[in-house]
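Complex shown without one protein chain; remaining protein chains in place.
Coming up: chain A.
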Amino acid sequence: MADCYEIRLPALKIRQGEQAIFAFGVDGKRIHEFTTVSRVHRDDTELQGYQRPEVLSHIRAIRRYLESDGAMLPNAVVLAFDERVSFEASTDRSALDYVTAGELVIPVDESLPDDQKPAWLVDGQQRSAAIRDADLAEFAVAAVGFIAHGEAEQRSQFILVNNTKPLPKGLIHELLPDTEGHLPTAYAKKQLPARVLSALNFGSRADGQPFATRIATPTMANGYIKDNSVLKMIENSLYDGALYQYRDPIDGTGDVDQMLLHLNYFWTVVAVTFPEAWNLPPTKSRLTHGAGIQAMGYVMDQLTDGVPAVELPGLNLEKRVASLRSHCAWTSGNWDFGAEQIRRWNGVQNTPNDVRLLTSHLLRALR
C-alpha cells in the first residue's frame, strides 16, 4: 500500500551568494523515507550515483555511541534535494537579510524506487545508517540541504564535503587522557596507555622522573623521544608484561599510579646506568630510539613481571641492568648479535625485525 504525503520541516533559508542552503532538524529515523543513498554503479557505460557502501564496523561504533547515555551528534548531515522540494517562507522579512525562516516541503511517494527519491545523502551516510539501526525511538539530527540542479552538481558537493583530512593520530592520543564518555573501540583501547604516557611526560624532572618532558607530542614539541615508541612500550607491557598486574581485565581500566611508580623506578635505573645515551636524541642514541625504548621495555618485563611496584627496590635492578653495559652499543661501536650478525651502533632500525633482534640480544645477555 503505497502512500503519498508531504513532510514539512521548519527550516532556515540562508543565502550564500547566488545559492541558498537550508538548515533544519529532522528525525534520523525518517531520513530514509525521502532520501536515497546512491551508490556508485554503472548503467551500461554511464556512471550513476556517487556513494560508497556503508562501512558496517563504523556504523556499529556510531550505533553503540548513540545508544550510550548523553550521546550527541553535533555535525549536520548534508542533503542534496532535487527541484520537487520547495521552501515556503513564513515571514516576508527578517532581521538579517540573508536568513529567512520558513518550512521545507518534501513530497514523499512510497511507490517510487529508491533512486528516485527527492533527496540524496551527500554526507552522513554512516551516521544516518547508525540512527536507522539504533535501538532508539527517535534521534533528531541537524541537517543542511540545498537544491541541486542535476546530478553533476550533487556529485561535486559530495567530493568537496568528503575531501577532509582526519586528525593526526598523535593529537588524538594526546586528547584521549582527558576524554570522557563513550569512545570508538580503537580509541577506547588506547585511552589507558595514553593516560600513562601523559602522566610520565608531565611529571617533574627535578623529582628524578626519567621521562618527564622528554616525550615528543604535538603540544610538547621539545621532547626527543617519540610518543609512539613510548606508547608501544607501555602497550606491550600492559598486555603481555609487567604492567598487566595493574590492569582490570573486566573493564579494561588500570591503576595508573602504580604503573607510574613501576615505570619510573625501572627507567630511572636505565637512565642512571646509561646517562649519556639517555640524554641524547634518537639520531645520536639508539636507547631513546623506538628500537631501544621497546627492547628495554621487554627487559623491564623480563626482570619485573609479576612483581608489584613497591617491591622493585628489592630486586637489585641496578646490578641486572648494569650487566647489560658490555653488550650495548647505544651511541657508538657495534652490536654483536651473534651468528656473524654485526651491526653498527646505528644500524638498528625501528622495524619489527630489528626490535626483535635487539630484544633477543638483550634478554640473552641477562641470562
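In this section, contacts are C-beta pairs under 8 Å (C-beta built on N, C-alpha and C of every residue); 3 or more make two chains touch, one makes a residue touch a chain; residues count from 1.
We take it that contacts and distances are computed from a predicted model.
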Legend entry - Among "Urea ABC transporter membrane protein", "PTS system ascorbate-specific IIB component", "Sporadic carbohydrate cluster 2OG-Fe(II) oxygenase" or "Queuine/other tRNA-ribosyltransferase", the UniProt name of the subunit that does not appear here: "Queuine/other tRNA-ribosyltransferase"
Inset, instruction - Decide which residue listed in A:71, A:188, A:256 or A:365 touches the omitted chain of the complex. - result: A:188
Legend entry - Option from A:179, A:302, A:331 or A:349 whose C-beta touches the chain left out: A:302
Inset, instruction - Against the chain that's been left off, what residues of chain A make contact? List them. - result: 39-42, 48-49, 52-57, 60, 185, 188-189, 235-237, 239-241, 244, 249, 251-252, 294, 298, 301-302, 305, 339, 352-353, 355-356, 359, 363
